[in-house]
Structures are given as structure tokens and as C-alpha cells.
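Right, one structure below, let's go through it.
Every protein chain but one is kept in place in this view of the complex.
Moving on, here comes subunit A:
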């Protein structure tokens, strides 16, 4: 099982380093605020946005909760259209399949479309070990690959690099990989993009094999979909003779018509555009058009582990739009590397522990804590993944894994997760804790810095846990109650 950046420190230590890097922080703040504004504008245009989110979640659940049937139908539809279907339990199996196809054709290089699944399985490293060069063709991936760097964002993997750094990387590293960067290369984005175009074009024109992922795989028809911007995807899907697509088993959707939902929500959530420049769909081999030999690798690599987690399985709905990263106050300050995985940000904080097991290693264990539970990720998510609830449940699992018996923190986290998983329960509990807040106001308490009221001891079973912690006292009025009373803050006034 791969997927963690080996040797990365756990989130708190990595986050401290990242916070001290002012260049990184300013790159990130600029990038995430730009993309947030664009997303808000195009999401605001769609009147049925909430209905699309509900449908998107249901479509994914329909496939995920009946996954065997959908996978078997997808496999049959693909085979019917001339595609060889492989199954891979883990990263090693998937990499071996791709390497075997390349070697069967006597190839020592291939081109790649940006794909999270192939990053997750460390495909490039596995191929390199077999003497096969895998060229990344997405501009950001190229920057990361040439810079011998790690991706830090799902959509914009080089979000941590600014134009001057990119120019330096191109000038230094392009020559060793192929066509060198022009001598007079400036740091204008258009010039940098043009340099990448020339550098990669010679690779596209001679490539005999490509590796892609897929954003969606339609069970009904065997159609695969790749959503992209630059055209590197189209190059890879069209020009080579052999195409291998590595597809996580959670990418399956039931029907062709289901795409109408995701082709509306994905581009708007992701790049903040009404539509991304290019979407390619293909259904197996088309005689006379594109690769005539096609393989699909259906990848598990922990997905069935996540599927077995009753609370966490909703994470498999993820369509990798990265909206949750861009709205996350923690991500905006620490960047993606602190998460130590190809899946950073809020989705990474739940997906990594779900795929690998919450106690897989120190890095993974620290991830469910990399959040303030503010809920912005859930609001932004086009498939309504309730990330805060899953985070809280995973914290309970981390705690459980470390203790011989169930301790109060684990119980408290479980209870919190139970509360968060139902809006009605949460509403009632908030009413109750508002009451508790008013009762506790009469008892002695300490003050936190800033004069915030705190409780120094939790009563009952929480006493051990609160001994070393200051808990914020339950507010006298919950946020929801405040919202209702003031009509969302519009009529703020004294509570009677």
C-alpha cells in the first residue's frame, strides 16, 4: 500500500514548517482566493444547484451501495467494446499490469494524463524501476515532475509554485527530459505555457502508449470520461496506439444520463468555469479513431476498506473537484504538502485514513485532527460529503485504536459523530447544551485568553479528558438558534 509521501512528518509538524514559509503562504492565499471567487460566481448562476448536489450524491450512492452489480456491468460493457479489463487489489498489482502492457509492446516510455489514481499508486516510480519513463503532460504535473517535487493540490498540483520558480525549473530541467526551454524564456505565464507546449509536443507525436485515469465510468454503456483543460488529455487519449486507463472502482456511475449532473457540477466546483475546455468520452475501441488497443485497470487499493465504513463510505462519492480544499481555512494556511499525501485538504483528511486504516501510521493518524470542523467543505462539496462528521468519527477510531478499553474521549467523539450525523439530533442537542450553558454560567469557571469563558472540568465521565484541556463553555445560544432568531443576522438584537 502506497500513497503517503514516505518520510513526511505528521500533520502538526509539517503544518508548522509550511506556516513558516511565507512564499508558500502567499502563493496559496492568492490561488485559493482567486478560485473561490470564480467558483462562487458560476455556482450562483445555477438556480437548481442544491438539487444538483442532492442528485449527485444519490447517483454516487446508487452505484456505491450496489457496487458489485455496477462493476460487473461495467466490465461486461467494456469487454463488449473490445477493452481488456484487469482488476488490481492494490498499488503493486495495478503498477505491474501497466508495466506488463508497456513491456509487451517493447516500450521504454509512455505519456500520462493527470490522474489521481496513478499518483496514489506511485505508478511513475514503479515504471521507472522497470526502465519505463512516464511523462506527465499536464502543465502543473510537468512542473512538479521537472522540479522533482510533490503535488500539493488535486487540481493545481503546482499551486505552491509562482511564475519565477516555474521559469527556473523549466530552464534547469527541461533539457534533460527532452526539448530544452528557450534561452530567453521569461516568467510570463503565456510564455511558460508555450515552452511546455513545445516540450511536450514532441513527446505526444512519438508516443505509442498512454496512461489515463477517468473521472467517470458508466456501467450501462462502458463509457469513460476525462474532464480537462489543456488538451493534453485529448492528445493522450487520441494519438497513441495503446491506452491503459487506471480507474478506481468508486468512479462508476450507473447510467449515461447521470453524466448530465456531474458535467454541470464538476467544472463549476473545480475550476470555477461554466464548462472546462475539453471533455472526452469514449466507449471502448472505435475502429479508425484513436488507440486500437485498450485496457482498463479496476483498482481497489483500500476502496473496499472505505466502503465497509458506515460513516466514512460517503467519501467514495468524491469527484475530486477540490472545492473543499479551496474553501478550507486550514488548507489555505498550510498548503497540501502538510497532509503528506496525494489527497490533501479536507477530503484527504478523511480519504487517507479510510483507504489505509486510521492507525496506518503517524501521518495518517494525525489527519483527522487537521481541521477546525468549520463545515465549509461540506457546504462546498458538489456530492454533499459530510466531511466534518466523518472526521469526528475517524478521530474516535484513532482513539479507539490506541486504547485497550473505551475511554471517555472515544465515547465523546462517537457521541459527537452520532449527533452530527442527523440534523434533527443536532438541533435537539444544541437546545439541550444551550440550557446547560445557562446553568453553567452560575458556577465558577476560568477564563481563556481573550476573556472567552471556559469550563475547567467536564462533569461525569469527561472529567479525565478535560483535566488537561480548556473546553469552551457551551454557548448560551447555539449558532442555529441565533440564525433562526436573527434571520441569519439580518435582525440582530437582544435576546429576550
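We adopt the following convention: a residue touches a chain if its C-beta (ideal position, glycine included) is under 8 Å from a C-beta of that chain, and two chains touch if they have at least 3 such contacts; residues count from 1.
Just so we're on the same page, contacts and distances are computed from a predicted model.
*Asks:* Out of "Glycine/betaine ABC transporter permease", "Lactate utilization protein C", "CO/xanthine dehydrogenase Mo-binding subunit" or "Sarcosine oxidase subunit beta", which one is the UniProt protein name for the chain not included here?
*Replies:* The correct option from "Glycine/betaine ABC transporter permease", "Lactate utilization protein C", "CO/xanthine dehydrogenase Mo-binding subunit" or "Sarcosine oxidase subunit beta" is "Lactate utilization protein C", the UniProt name of the unshown chain.
*Asks:* One chain isn't shown here. Among A:259, A:338, A:370 or A:390, which residue touches it?
*Replies:* With A:259, A:338, A:370 or A:390 as choices, the missing chain is touched by A:259.
*Asks:* Which of these touches the unseen chain: A:15, A:43, A:74 or A:88?
*Replies:* A:88
*Asks:* Can you say which of A:280, A:314, A:341 or A:371 touches the chain missing from this structure?
*Replies:* Answer from the full complex: A:280 touches the omitted chain.
*Asks:* In the full complex, which bits of subunit A touch the chain not displayed? Write them out.
*Replies:* Interface residues of subunit A facing the absent chain: 27, 30-31, 34-35, 47-48, 51-52, 54-55, 58-59, 61-69, 71-72, 86-89, 93, 137-140, 143, 156, 158-159, 162-163, 166, 189-190, 192-194, 196-197, 200-201, 204-205, 218, 221, 223, 229-232, 234-235, 237-239, 249, 256-261, 263-264, 271, 273-283, 286, 288-290, 298, 300, 304-305, 307-308, 310, 313.
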